[in-house]
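Below is one structure; the comments refer to it alone.
Omission of a single protein chain aside, the complex is shown with its protein chains in their original locations.
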Amino acid sequence: MEAHAMPYYGGRTPEKGMAVYTQKVGMWVFLCSEVMFFTGLIGSYIILRFGASEAWPQPGEILNIPVTAVNTFILICSSVTMVKAFAASEMGDKRGTRLYTLATAVIGATFLGVQVYEYHHLLSHEFGPWSGLYGSTFYTMTGFHGFHVFCGVLCMTWATVKAFRGGYDGGNYRGLEVLGLYWHFVDLVWIILFTIVYLI
Amino acid sequence: MESTETLHETARAGTAEAHTGNHAHPRYLLVWLWLAVLTAAEVSVVAFTALPKSWVVTALLIMAIWKALLVALYFMHLRFEPPRVAVLAASPLPLAVLLVMVVLQEYR
Partner (left out) sequence: MATIVAEPTGIPVVEEQHEMSFIRRYVFSSDHKVIGIQFLFLSLFFLLMGGLLAMLMRWQLAWPGRPMPFGGLFPETMAPDGIMLPEFYISLVTMHGTIMVFFAIMLLLVGVFANYLIPLQIGAPDMAFPRLNMLSFWTAVPAGLIALSSFVVEGGAAGAGWTSYAPLSARPDLSGVSLGQQMWIVSLVLLGLSSILGSTNYITTVINMRAPGMTWTRMPLTVWALFITAILGLLAMPVLSGALIMLLFDQTIGTHFFLPESGGQPLLWQHLFWFFGHPEVYILILPAMGFVSEILASGSRKPVFGYKAMVGAIVAIAFLGFIVWGHHMFQSGMNPLLGTSFMVSTLVIAVPSAIKTFNWMGTMWRGNLHFHTPMLFAVGFVMLFVIGGLSGIFMASAPFDIFIHDTYFIVAHIHYVLFGGALFAIFAAIYYWFPKMFGRMMNERWGKIHFALTFIFFNLAFFPMHTQGLAGMMRRLYDTSGYTHTADLQWTHLLITISAFALFATGAIFAINFFGSMFRGEKAPPNPWNATSLEWQTPSPPKHGNWEQAPVVYHGPHEYSHPDVTDKDWLAQNERPDIVSPAGH
């Protein structure tokens, strides 16, 4: 709609601001609020665990560490393909852009699949969100992380379609970079979650 | 969104925008290797039940923060952005720490 075909500011540049393009600033600002959202959830976990009157289950007692370690590795791989997709787009590698974008969406979906399997397994062993503070915090934190991955996978699916239509060719890498920031942030949250929920 | 993009493309042409285009991409596979090794190290530390719990927790937290920093600095390119972007990115962290630390006082 706002198709101002000519330079809007009469050839003058606006104030410098953040010195990066607006979409990237917007994503970083949004991620700040995401940090606070996960602070609410993870912070509550830490606080409830410190205040818990009953003994907290030992690592590996209820949750399956090896499966989740593999799943962590899967999510890390998806971050690498994501950043590779961005790099490929920026360097004009059309084939790389398409393949890496597709790979990111697929690997992200795989992570979700493993998480669904894990939930199914736990629920069938009578460990649900109602199972004490441990169950409450576990399902809320990993569930909301999973929801973020789900949103990311939806966006990546859309980005894959766009990539195969050539939407990121010709140096038009910004969409992938901004989406990548979100994707890596979700990966980063999982790194923290994996450590404090599964291992500590 | 495309239209505003055009707007800023033209408006910002020639401003201090060049960094993303110019920085050499770091070796992402090396970062990936580090992340994988650290994950493996984390899982194996947990297996050492002979160590005092506090040591294990400290080691795990250090490795988790290390991994998070790798992701933020290289995958999210904070190392290659203007410092003010890193300041923006880090700005909620003091608040996050404050919230948790203050509420934890309830259990002292």
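Each chain carries a letter (A and B) given by its place in the written order, and its residues are counted from 1.
Criterion: contacts are C-beta pairs under 8 Å (C-beta built on N, C-alpha and C of every residue); 3 or more make two chains touch, one makes a residue touch a chain.
Given the structure is predicted, the values throughout are model-derived calculations rather than measurements.
Here is the thing to keep in mind: the chain we left out touches A, B in the whole complex. Only one of A:N64, A:T110 or A:S136 touches the absent chain when the whole complex is considered: A:S136.
Contact with the chain not shown here comes from a single listed residue; of A:F37, A:Y119 or A:F164, that residue is A:F37.
In the full complex, subunit A contacts the hidden chain through residues 1-15, 17-18, 22, 25-26, 29-30, 32-34, 36-41, 44, 47-48, 51-54, 128-130, 132-133, 135-137, 139-140, 144.
In the full complex, subunit B touches the omitted chain through residues 1, 4, 7-8, 92, 95, 98-99, 102-103, 105-106, 108.
Keep this in mind: only the chains that are shown with their structure count from here on.
Separating the CA-averaged centres of subunit A and subunit B is a span of 13 Å. Of all residues in subunit B, only 1, 3-8, 10-12, 14-17, 19-21, 25, 28-29, 31-32, 35-36, 39-40, 42-43, 45-46, 56-57, 60-61, 63-64, 67-68, 71-72, 74-76, 81-82, 84-85, 88-89, 91-93, 95-96, 99-100, 103-104, 106-107 touch subunit A in the complex they form. By the touch criterion stated above, subunit A contacts subunit B in their complex at residues 1-4, 6-9, 13-14, 16, 18-25, 28-29, 31-33, 35-36, 39, 43, 46-47, 50-51, 59-60, 65-66, 69, 72-73, 76-77, 79-80, 82-84, 87, 90-91, 174, 177, 180-181, 184-185, 187-188, 191-192, 194-196, 199-200.
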